[in-house]
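Missing here is one protein chain; the remaining ones are kept as they sit in the complex.
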Amino acid sequence: MTVSRQELLIHTIGRLLLPCRSVAVGASSPIPGAGALLARHWAAAETPPRRLFLTILGSRHLNAMTSGGVELFDMAAQGRIDAFFLGGGQIDGEANINLVGAGGTYPQTNVRWPGSFGSAYLYYLVPRVILFREEHSRRVMVPRVDFVSAPGPRADGVYRPGGPVGLLTNLCWFSFDRRRRRFVLETVHPGHTVEEVRDNTGFDFDIGGDVRTTAPPDAATLETIRGPIARQIAEAYRRFVAQVFPTAA
Amino acid sequence: MTVSRQELLIHTIGRLLLPCRSVAVGASSPIPGAGALLARHWAAAETPPRRLFLTILGSRHLNAMTSGGVELFDMAAQGRIDAFFLGGGQIDGEANINLVGAGGTYPQTNVRWPGSFGSAYLYYLVPRVILFREEHSRRVMVPRVDFVSAPGPRADGVYRPGGPVGLLTNLCWFSFDRRRRRFVLETVHPGHTVEEVRDNTGFDFDIGGDVRTTAPPDAATLETIRGPIARQIAEAYRRFVAQVFPTAA
Amino acid sequence: MSQDWLRSSVEELATQVSDGAKIAVPHDGLGVAMETTRALIRRGVRDLHLVCVPVSDLQADLLIGAGCVRTLETSAISFGEHGTPHRFHAALKAGTIEMRDATCPAIHAAIEAGRKNIPFIPLRGIIGSDLLTHRSDWKVIDNPFAAHRDPIVLLPAIRPDFAVIHAPYADRDGNIFIGRQHDLAVMAQAAIHGALVTVEEVRDVDLLASEETAAGTLPAIYVAGSAVAARGAWPLGLADHYETDEAHLRDYSQLARTADGFARYLDEFVHRRRQAAE
Partner (left out) sequence: MSQDWLRSSVEELATQVSDGAKIAVPHDGLGVAMETTRALIRRGVRDLHLVCVPVSDLQADLLIGAGCVRTLETSAISFGEHGTPHRFHAALKAGTIEMRDATCPAIHAAIEAGRKNIPFIPLRGIIGSDLLTHRSDWKVIDNPFAAHRDPIVLLPAIRPDFAVIHAPYADRDGNIFIGRQHDLAVMAQAAIHGALVTVEEVRDVDLLASEETAAGTLPAIYVAGSAVAARGAWPLGLADHYETDEAHLRDYSQLARTADGFARYLDEFVHRRRQAAE
């Protein structure tokens, strides 16, 4: 079976989330959402079954919350969100992320993105923040972000029980070494090379002892992704499912 | 018609509350509750009818709130509670009130009362706090409270948009002069005298130009109190109504 | 019960908002009062301080494009997959609005502080973000309860003049059903004058009569005025009632690329009040 790019990412995310009790996913994040559903599926299949609480922001049914939008942030502060996803118009080698704009002088930037959303808070408090940005280019992966929406971990004495565990892109998976404040290339996706990663990354990074190929899902997992996961995620991300899993939408 | 002590107090309170948009009443306060219902009744009879929001703590139906106990305090801070009632095991001439205990050394007081409830907050924030204590004796009206649950108004630079408008007892109605920090005897209830008030008050107070007799309710008002008000309050204060208005309970 | 809380029209409701007012608005799906927004533009309100709780989309872009906004406080302005908020971008470039970039939990916390009418509230995170550099109204202090150095941000409370929202229905006493969207209640409570509310309809029920509905109700005491506006969130959606009109949003985003196109949109959909067929 051919594994699509999306399926590889969903599988990778599912594995990263497996240890969690509680995962939250942003409103426009179908791949992370599907990955979280996969992790929940696996947890429920354990003996004894384990419950993984999942909240997809904006979803009515895939939602463990009942008190409105502020609840996500309070839950994160309480230590009740184990994993969350953040992206960025720019990401740099110290894991600073920029969701505001590039070029020019703030607020009159040449390019304006939507804004920082909850990043300047969740990045400090959620233990496993997965940086997820499909586009892997020197435009995104920059030496230094133009605006710090949320800073990467640093030894500044600021209360920070959380932070990034790594960065997942269309090319590879980097872990992030919080002490050394550097990304470490861990696996490269099938069909891509370390060279290609290096060419498309504007910041320096380390290379793990042996860079393996990102593990693809096995046949059973692929069936799960294409069947139940695609159907479950259709509510929250109708358009995405119609595009990627036309038979489930 | 003979006017009972309770009916005189209910009528007096009703008049004090008439200017309000919103009144809250504590859980064990049937007379203030009835007074507030009377003010609401009058406001609804104005042309055009005016709405008086009423919350009787602990009541399900006489309750303008839906978010739990904290809502009363937030409403008070917002300026959405115009009047509230406080009492005290002791009240002194500077309008300090004590709901904690007397004698001995705190916390090992000789007498222990329930505690300060919301007084140490509402007393500062609600514009018309009516001190209400039926027992008018030197045991209650003391020169100086043994424990200040909530202090009377003072020029200490503390944020204090609220405070007491006066003190209503079984004998009389005192207003409170916030600038001079003294009670002023305004009216004495029918059948009682200024002498009697003085004999039973442990603190110094001023006497208004001409101390009148507290106005009793007219026949129509009395009918209202004994009919609709008694019936409405029965839900919140079943036992009180059974005692004082046996025909309505 | 007199229905003194019920305004004759959304136009009348909109007159309660003075020039220079600070208004808090929710985000798509929660009950964005789009019909009120159009009425505000029609009456030519100016110099609004718009607080998006915690983000906005079409509502902010329309108000900014129509010149109603002086200050914009938000954690994001985004049309998602439906296009680009061109009027917001144009105003930023032109420097015609004061931009206060925030982060969602900071806006929520400041509104919660407004509800308690406490002057400020501490919040974790934020330190090291450039947001803080540009928010001179946010302060960093050392947590006075910590044994060691522990810097923390203090946010000043937000008390808007009004929360402006749309909801499924009011009951006969002017209580508003908001369901689990507790955020809407917090906004209304934080507002000095309360909420200006449009509803799809008024129902002859008492929302406070049962525990089930009371828990999802904004009591009338927090309501400064209400008016009926069927499909009052259009072209945005209202959960359980109607979906976002995605085609309209895409058309809007196309038109609003240029000042001219935006003017045509205003003329047609705001001033001449055309609505898409239901």
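Here the chain labels run A, B and C in written order, and each chain numbers its own residues starting at 1.
Operating definition for what follows: a residue touches a chain if its C-beta (ideal position, glycine included) is under 8 Å from a C-beta of that chain, and two chains touch if they have at least 3 such contacts.
Note that this is a predicted model, so its numbers are computed, not measured.
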Contact residue for the chain not shown (choose from C:14, C:132 or C:152): C:152
Statement: Among B:36, B:81, B:100 or B:197, contact with the omitted chain is made only by B:100
Statement: Of the candidates B:124, B:173 or B:245, the residue in contact with the absent chain is B:124
Statement: Across C:54, C:194 or C:216, the one contacting the chain not displayed is C:216
Message: Out of B:150, B:188, B:225 or B:244, which residue would touch the omitted chain in the full complex?
response: B:150
In subunit B, positions touching the absent partner: 27-28, 58, 60, 66-70, 73, 77, 99-100, 106-109, 112, 114-125, 147-151, 154, 156-159, 239
- prompt: List the subunit C residues touching the unshown chain?
  reply: 109, 112, 116-124, 139, 141, 143-146, 150, 152, 154, 156, 178-180, 182, 211-216, 239-240
Statement: Had the left-out chain been drawn, it would touch subunit A at residues 22, 48-49, 51, 53, 61, 63-67, 73-75, 77-80
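The definition used in the following text is that only the chains that are shown with their structure count from here on.
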- prompt: Among the chains, which has its CA centre at the largest distance from subunit A's?
  reply: B
Statement: If you tally C-beta contacts per chain pair, the winner is A-C
Message: Suppose each chain is reduced to the average of its Cα coordinates; what separation in Å results between subunit A and subunit B?
response: 58
- prompt: At what distance in angstrom does the C-alpha mean of subunit C lie from that of subunit A?
  reply: 29
- line: Where subunit C touches two or more other chains at once, the residues are 182
- prompt: Which subunit B residues sit where two or more other chains touch them?
  reply: none
